[in-house]
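Worksheet for the structure shown next.
Every protein chain of the complex appears in place save one, which is left out.
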Amino acid sequence: MFRFIARRTLSALLILLVISAITFVLFYVAPRDPARAACGKVCTPQTLALVRHNLGIDDPLPVQYWHWLVGVFAGRDYQGLGHCSAPCLGYSFTNHEPVLGLITDRFPTTLSLSLGSTVVFVAFGVGTGMLAAVKQGRALDKIASSASLVGSSLQIYIVGVVAMYYLSDEWHILPRPQDSAGFTQDPAAWFKGLLLPWLVLALIFTANYTRMTRSQLVETLNEDYVRTARAKGLTRRTVFFRFAWRGAMGPIVTILGLDLGYLLGGAIITEETFGLHGIGALSIKAVRDNDLPLLLGVVLVAAAAIVVANIVVDAVYALIDPRIRLA
Amino acid sequence: MSTHTQVSTHTQAGAAFLSVRDLKVHFSTEDGVVRAVDGLSFELERGRTLGIVGESGSGKSVTNLAILGLHDRGRTALDGEVLLDGKELLTATERELERLRGNKMSMIFQDALASLSPYHTVGAQIGETYRKHTGASRREARARAVEMLRRVGIPQPDVRVDDYPHQFSGGMRQRAMIAMALVCDPELLIADEPTTALDVTVQAQIMDLLRDLQQEFGTAIIFITHDLGVISRIADDVLVMYGGRCVEKGGRAEVLRAPLHPYTLGLLGSMPSLDGPVDVPLSPIPGTPPSLLTPPQGCRFHPRCAFAEKVGGGLCGSNRPLLEPSEGHSERHAAACHLTPEQRREYFADYAAARVN
């Protein structure tokens, strides 16, 4: 296990390094100039050069990347803004906020959004999937199966807007989504502000988990070892959870890990739809503003989320299935 | 449709340990009703082994799943009577069955790799059954698992008890499976092709093991196989199934030496004999097993039977032959066939000589 974690962490760092380098290069390949945004309406070549210097983008690309790397591992000094201690992801080009600060400021929102909706969609999705699998072919199964089909074809930017309009604005059933000070500050406000996004996001994901849970369980319930377990005299309940569900869990955990990784990297459309300020909203801003340090920051967060999710999924899979060995 | 030709598997009819009477197992599917078992009767006493032979789809596995109550209840209609030590199983509640399964009656499945849970250690799987039925503690269950593994001949059982099935070899897995089935000293053991996937040496070891255990505990064994060679080594009595029905049954020697049914004869012909001449060509039965959705009228074997036209009046295609003893054979050796004893003697003669010892 230790070797597994050590090896995977190392390779994760390498991946992140490569991704940051690629982002760097791609950023400069695009035919746009981040300096222009800070150059005023009448932008003379002299001013433009000054802005480039201020932003530190007048150096050759490898030098810039090196500076950035040094910042990450050892910290870096910025003229006028002072020292930025390691891990320093630099200052945003547009508003000169420390990128790390922006990310740590935004991450709780994304985390709350992701984990909260995950709890809801795993509970509902796996729950209905289990029921459907147990009641195979009966009305409940058919309802759950067709509902999940409808659910999976929904789009957040439509459902979200409709839900907000009716549930919040028109009928006042659910509070309007809102950023809150965070769970630790005001749990009630946190919960109220995120309830609608959780439900809407869960509505869309639930479908997938219902289907997956059902089909996995239908498969494992027909496995020989499940029959064996029943032949041993174990109760249906024990057989279902200890054997069939155990077998069905692997693929579900895999998808869950990837979904969670994706969500943690910033649920861009969801955050935009609900006006939440998470990593997703930050990503949009970074792209829109040609904000290289911010872009690198959010790309790294997204990549790290996926990479970490993968490691966790592999570890959890190995816990579930002893046939998988970690190395 | 009555087959009340009650033929005991034992000379002294009476208090059989397991008694199956006119068992019918029908599945409803989208295409219609599948008559997987259609009126099967047999009896089995303690300490004896009944070999059930048949091609796949003949209903042999279904019969045994029905005895344990492991059939899909939602889609299956059962009829008839299954008495285990006087207790009616078909009408028993799930709870009652759970108490019996793995305890008084247990089952060994064909593919041990698929039939053992990959997610739990061998020891846990054996111990689980023990704990369920005896209420033993975790530690006691483990000790019992080690003991069982030792008994079935697993080396270093105290170490291997914590292994997962995938860490075992094929033969060891089957032994572990047997250990699991025997952990509560069952009185009835159903072994569903327990040796099919194994090589011949291991096969022989497993069968020896079963025989030893039977001698030790007096277990009644139902041994399901499509391999008459295996039957010849282990069974006391033989029941041949075809198309969900019993076509022939009797003592091992009788059935194998002097089969009464053309199907049994065909099975013997398609089986390479260990002791027979090597140069005798194998002659598999032509044709395919019958559809159980729309089984043939009369004798279900008649479309494939080489002797059907020898029976006059198209009797094979219209009338179901009764399972009855044949003239010149023992009382408990019965077959369901329209052929007359004379015809049999005439047509079967060469077979009996050439085959089984």
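As written, the chains take the letters A and B, and residue 1 is the first residue of each chain.
Following the convention adopted for this analysis, a residue touches a chain if its C-beta (ideal position, glycine included) is under 8 Å from a C-beta of that chain, and two chains touch if they have at least 3 such contacts.
Heads up, the rule we're going with is that contacts and distances are computed from a predicted model.
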| item | value |
| --- | --- |
| Protein name (UniProt record) of the chain left out of view, among "Marine proteobacterial sortase target protein", "ATP synthase subunit a", "ABC transporter substrate-binding protein" or "Xanthine dehydrogenase large subunit" | "ABC transporter substrate-binding protein" |
| Interface partners of the hidden chain - shown chains only, full complex considered | A |
| Sole contact to the chain not displayed, among A:21, A:37 or A:115 | A:37 |
| Residue numbers in chain A that touch the chain omitted from display | 30-33, 36-48, 50-51, 53-54, 80-81, 94-97, 102, 105, 161, 164-165, 168-170, 172, 176, 179, 272, 275-277, 281-282, 284-285, 287-290 |
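As a convention for this text, only the chains that are shown with their structure count from here on.
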| item | value |
| --- | --- |
| Of all residues in chain A, those that touch chain B in their complex | 136-137, 223-225, 227-236, 242-243, 246-247, 320-323 |
| Residues on chain B engaged by chain A in the complex (per definition of touch) | 68, 70, 74, 94, 97-103, 106-107, 109, 111, 114-121, 125, 128-129, 132-133, 164, 166, 180 |
